[in-house]
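My structure is below; once you've seen it, I'll send some questions.
Complex shown without one protein chain; remaining protein chains in place.
Order of writing sets the chain letters: A, B and C. Residues in each chain are counted from 1.
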Amino acid sequence: MMTAGALLRAMQRIRAFEEALAGRPDHGFQLFSMGQEAVAVGVAAALGADDQLLTSGRSIAAALARGVDAGAIMAELLGKEAGTNRGRGGRGHLAQPAAGFFGAHAVVGGNLTIAAGVALALATRGRGIAACMFGDGACGAGALHETLNVAAVWRLPLLLVCDNNGYSISTPQAMALAPQPLAALAQPFRIPAVTVDGMDVEAVREAAVALAARIRNGEGPAFLECRSARFATHSTSTRETRAADELAADRARDPIVAQARRMQARGELDAARLAAWDEEARVAAVAALAFADAAAYPASGSVLEDVQ
Amino acid sequence: MMTAGALLRAMQRIRAFEEALAGRPDHGFQLFSMGQEAVAVGVAAALGADDQLLTSGRSIAAALARGVDAGAIMAELLGKEAGTNRGRGGRGHLAQPAAGFFGAHAVVGGNLTIAAGVALALATRGRGIAACMFGDGACGAGALHETLNVAAVWRLPLLLVCDNNGYSISTPQAMALAPQPLAALAQPFRIPAVTVDGMDVEAVREAAVALAARIRNGEGPAFLECRSARFATHSTSTRETRAADELAADRARDPIVAQARRMQARGELDAARLAAWDEEARVAAVAALAFADAAAYPASGSVLEDVQ
Amino acid sequence: MSGSAAATRVYFREAIARALSEEMARDPALVLFGQDIGRFGGAYREFTGLFERYGAQRVRDTPVAEAAMIGVGVGAAAAGLRALVSITYMDFLMLGLDPLVNYAAKARYKTGGQLRVPLVVKATAGARGQGVAHSQCIEAWLMSVPGLVVVAPATAADAYGLLKSALRHDGPVLFVDHKRLYPTAGELPAEETLVPFGRARIARGGSDVTIAAHAYTVRVALAAAEELAREGVDCEVIDLRSLAPLDVDTLVMSVARTGALVTVEEGQATCGVGVEVAARVREARDGEPFRVARVAALPAPVSSNPVLEAACLPDAARVGAAVRALLS
Partner (left out) sequence: MSGSAAATRVYFREAIARALSEEMARDPALVLFGQDIGRFGGAYREFTGLFERYGAQRVRDTPVAEAAMIGVGVGAAAAGLRALVSITYMDFLMLGLDPLVNYAAKARYKTGGQLRVPLVVKATAGARGQGVAHSQCIEAWLMSVPGLVVVAPATAADAYGLLKSALRHDGPVLFVDHKRLYPTAGELPAEETLVPFGRARIARGGSDVTIAAHAYTVRVALAAAEELAREGVDCEVIDLRSLAPLDVDTLVMSVARTGALVTVEEGQATCGVGVEVAARVREARDGEPFRVARVAALPAPVSSNPVLEAACLPDAARVGAAVRALLS
């Protein structure tokens, strides 16, 4: 069980990583998770070595939370051969199955049926569960329905995690999706579903651990909706559409600040320790960036490798 | 409002039509509705001249119930130029939009999103609703989810009718579908849903009329599940997989016999009148078959007509 | 390309927005469906101003559900409206092929002429650093579907003129707009000028070799032609514009003069646009020989990696090399 401090530090590392990358607009656009760190960290805290995590294209937080090496992720995002995917996947396709991060897939909803298949393979092997993170936008896709149904009929060890930041690019959830809450989508399939505050890392962790336990217990799939908020624009090349006050209200719910405050209130953390952890995270991010910058691009002659 | 007798006679005409066609295996396979007549007749009874009905490939009952000419339907099923679709559509694609039967489509679940579009067009015009009949098998398809969602978000005048005969070819509902009842699928979208006995034509009619009234009233889509039973094999070229006793139990619930009995019990029908109606239906079917047999096949030279 | 004095210079996206706006004013039955096409104005800002002018009923933001987006557009069009469905990345057209190919392309035929589907599916194709699932060009698949018209403009004027023709056609049309064309500008004639289907455009006259391209690769071909001109090789560049129907006559007349054809496309060469273009020309010349070469993406997924994307895609250098090899 990860401690409150470990949860906080994992979020700090993600934030620092993305801030370091954000300072470097010289590598095409990126899909940041700022504000949504608690979802990735809380879910990853419920997963073990035999488990696999799949995500949408917004995957930096999940990859780091799952323990994939920061340097390899940064190198991948900068298109370097030293990246997790040898620089072939890039933003939206980060993957390291050997580390339990089966990977991101940039097709909205496109990883859902894949995750059901991964869950089936794990069930056949007899060890591990699959968790799949997707956004609210994916809840409009038929793939979710087909996945919920087969997962329920076959009692697959699958944890479906909706990281609901309330928007699909510029489209607010309510304009595109009738279900309220989105967790209600699981009910017809008699799949247990919970909605939690995605800005509260301990709440996410507890819900994920509880649902994962049921799944490991052979009770079939479960659905976890985490209400989060995206602090940055959809991508670094997308224009912002939300009002300043809405953004300010979101930022006031910063999951990192909230966890730090909570720990301080519980007397588990003092300002000095917090600052030290922040600095540690910053240093790690700078190191990852340095590693990535020093790494080489793939040779153009390798363009036909690993096609078939 | 159709009378009890009108409902019965509509079912008798469908049964007689299919029995006449069944006696003629010389035109490829057919998809019969025997046993499911009450669903088509009850739903059609709730539709008016401005409305449009769409169905799955199992569409003979629906087309007849909607008032499409029996001779034209028979001609279509036998591939004749005099058919509703000039013999181009055939089994699985019967259509006569001018008669309010927008048509069948043989892709399972394939008519669902189309029906939502038809409903949107009708709403824009300001008159009429769209009804879409589909089987239990279509409830596993993502298209249903996407249709439920857009219909709810846009409050489309759409009546979704699941003609649940319990099987997708050989696959029992419970083996392929987790939701129980299937009407539960509408709940997350906050779409009103009802499950009725699909072998009881008056029950189907009442539920359809009530839901259609809500839809006409601008309250958005509705979902009607009708529990029916297929008396024949999936298609005339498909082998039977159900046990004899199961089939016998189904046939004991014959919607035509049930409606006749009910009317007799209510003193609305005597044996002579029933026999006369039966004979009328048989004669009409024979006439339809004679019309179709007399009609010509399309000219092979017309193969490139109406492509673009 | 220098237009008439009255012509105005507009960005590709402006040409599309103008065509849409004018057609919506002209035909009240026209409804648009797409992700973030409302207030947001579309991923490429090609829908700017339409929501404000025509409102939420006619400019509909949709959920991320390509199958329903196209299916609803098809049903609405078949039932009396006229629909344009915007697919932000052609890769995701795959999710909506069932309603497009199995229903829309066959509706008129299978109903014996009772139904028509005046639908335009606008699908944005091509690579621009977005990776393996946001870069594909599958227009060749749709070219093979009876009942579908497929157009792919390379200039602002053709985007405007072809989109207008598509929005007045009574059957389904695939309108392919390439990502890399959005930052480009071109001249739009002052007077409304529609571009008919099945009519190619000679983008550059020449006598030594015919280069046939469409969408963004027309610019690649023109760049190659400039280089080759310096070497004394005079290329004729034909912008196909309309892939189905194809303008075989214009191609045949050009090849009759040059005797050599190089096809260029960003999609795959296998079963692609170019191989079909060459075959149609050959069939029209019944057997009279001419030299042919095709340039296309290499047979690999298109990575977002800058090095690998560039290595995979056809560029002016590869087109130039193909022309030199063909003429040598």
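Convention: contacts are C-beta pairs under 8 Å (C-beta built on N, C-alpha and C of every residue); 3 or more make two chains touch, one makes a residue touch a chain.
Note that the structure is a prediction, hence the values are computed from the model and not measured.
Peer 1: Considering the entire complex, write down the shown chains that touch the omitted one.
Peer 2: For the complete complex, the undisplayed chain touches A, B, C.
Peer 1: Would you indicate which residue among B:Gly137, B:Pro157 or B:Gly220 is in contact with the undisplayed chain?
Peer 2: Here the residue in touch with the unshown chain is B:Gly137.
Peer 1: Looking beyond the chains shown, say which of A:Arg58, A:Arg86 or A:Arg205 touches the absent one.
Peer 2: Looking across A:Arg58, A:Arg86 or A:Arg205, the contact with the absent chain belongs to A:Arg86.
Peer 1: Of the residues listed, B:Arg66, B:His105, B:Arg230 or B:Arg253, which one is in contact with the missing chain?
Peer 2: Of the listed residues, the one touching the omitted chain is B:His105.
Peer 1: Applying the definition given at the start, please give the residues of chain A touching the unseen chain.
Peer 2: Against the left-out chain, chain A lists 52, 83-89, 93, 95-98, 102-103, 105, 107, 110, 112-122, 124-125, 130, 142-143, 146-147, 149-150, 153-154, 305-308.
Peer 1: Residue by residue, what part of chain B touches the chain that was omitted?
Peer 2: 28-29, 79, 87-93, 105-110, 137-138, 140-142, 168-171, 175-177, 239, 241, 297-304, 307
Peer 1: Which residues does chain C use to touch the chain missing from this display?
Peer 2: Contact residues on chain C toward the absent chain are 91-92, 94-95, 97-98, 101-102, 105-106, 109-110, 131-133, 138, 140-141, 143-147, 244, 267-268, 270-273, 275-276, 278-279, 282, 287, 289, 291-292, 294, 299-301, 303.
Definition applied: only the chains that are shown with their structure count from here on.
Peer 1: Taking the touch definition from the header, please name the shape of the chain graph: line, ring, star, complete or other.
Peer 2: Here the contact pattern is complete, since every chain touches every other one.
Peer 1: Which integer distance in Å separates the CA centroid of chain B from that of chain C?
Peer 2: Comparing mean C-alpha positions, chain C is 41 Å from chain B.
Peer 1: If I count partner chains per residue in chain A, which residues reach a count of at least 2?
Peer 2: Residues 140-142, 175-177.
Peer 1: Touching two or more other chains, which residues of chain C qualify?
Peer 2: Residue numbers touching two or more other chains: 62-63, 65, 67-68.
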